[in-house]
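Can you read through this structure? Questions will come right after.
For this depiction, one protein chain was excluded, whereas all remaining protein chains were kept in their positions.
After this line comes subunit A, so read on.
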Amino acid sequence: MPPRIRLRPRALRLRTAQPSSPLCASYASLATATTPAPSIDTTSAAPPVLRYPPTQPPSHKPPEVRKTQLHRTYQSVLKSSPLILLFQHNNVKAVEWMSIRRELATALQKIDAERVKNGQEGLIADQIKFQVITTSIFASALRVVEFFKPEENTMDHVQHPTDPRTPTSAQIPQTSNSPEDERFKHGLSRRAWEVASNRKLKSELEPLLSGPLAIVTFPDVSPQYLKTVLSIVAPSPPNFPAPRRKATPSYYEPEVQSGLQKLMLLGARVEGKVFDSEGTKWVGGIDGGLDGLRAQLVHMLQGVGGALTGTLEGASKSLYFTVEGRRMDMEEKEKGEKPAE
């Protein structure tokens, strides 16, 4: 058996490329004529080529696994829904889930119909979803959404299209096809992961994120819809009464009721702020929603304006009366003094 010699093709090539090797005949004229093309790394303005599909920038964790995709989904859920209700579900059966979702959908459709009748906009009944989440992945996605804030735009380091050295006018980010690149700003990038794995940063929602969880996501902060959802899923008599037995007999089916017993409202995340169940009920109890709040504010400001003008006028009026009274007084005194002289 011949001795094993490791073949190193790269080393061989380097040696043969040297012009000083005695075996190689050198032609001076040819050597000066051919200039090798500069490699991509050395040129200052490489032609901008996107080295990954535009919708799939390289991610820190393998992108094909379910966990990564769930992480991405939860990030988009957290970014796109300003109002999220958090529930704990204790061994709710599939049939019970189905019937609770059915009740929720019918109640929300009624609200939609009511809004159409009143000519109001913002019909979001079919976008309000009640979904079970994977708690740990949701917690991680929440950390990314709350703490990873890439300030600069990805397009900031793009080659300028009017630069004569760039062969194309297309604006293409010059990020390389490796997850180590610091310039990525998508939620699955390595930088996002590094920021989110900093344990010193604490989010308010963290203690809630343990055990089996389900979320109700709203695409808009609408107290009217929130009130409906609360009265269906977490009824509490004075403000959020459960629907009447006569109006909706299907709500009192055993599947729905036994399912509702196992759901606990833990809290809510409204516009990035965390509320407990009392706070959630307060948000749901705002009459008329945002429009109602605006009307209240306008009314209050009008009242303040009237009172303010009254107050300001009052001060000047009293000053006027005082000064005037003093003048009259002095005039009387002057009149009184003159005859005495």
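Here is the rule we use: a contact is a pair of C-beta atoms (placed from the backbone, for glycine too) under 8 Å apart; a residue touches a chain by one contact, two chains touch by 3 or more; residues count from 1.
Note that in this section contacts and distances are computed from a predicted model.
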"MIP18 family-like domain-containing protein", "Ferritin", "Potassium channel domain-containing protein" or "Large ribosomal subunit protein mL53" - which is the UniProt name of the missing chain: "Large ribosomal subunit protein mL53"
Candidate in contact with the missing chain, chosen from A:82, A:150, A:179 or A:212: A:212
Per the touch definition above, residue among A:276, A:291, A:313 or A:331 touching the missing chain: A:276
Per the touch definition above, residue among A:85, A:125, A:192 or A:266 touching the missing chain: A:266
Omitted-chain contact residue, chosen from A:55, A:91 or A:198: A:91
For subunit A, the residues touching the chain missing from this view: 88, 90-93, 206-208, 210-212, 254, 258, 261-262, 264-267, 276-279
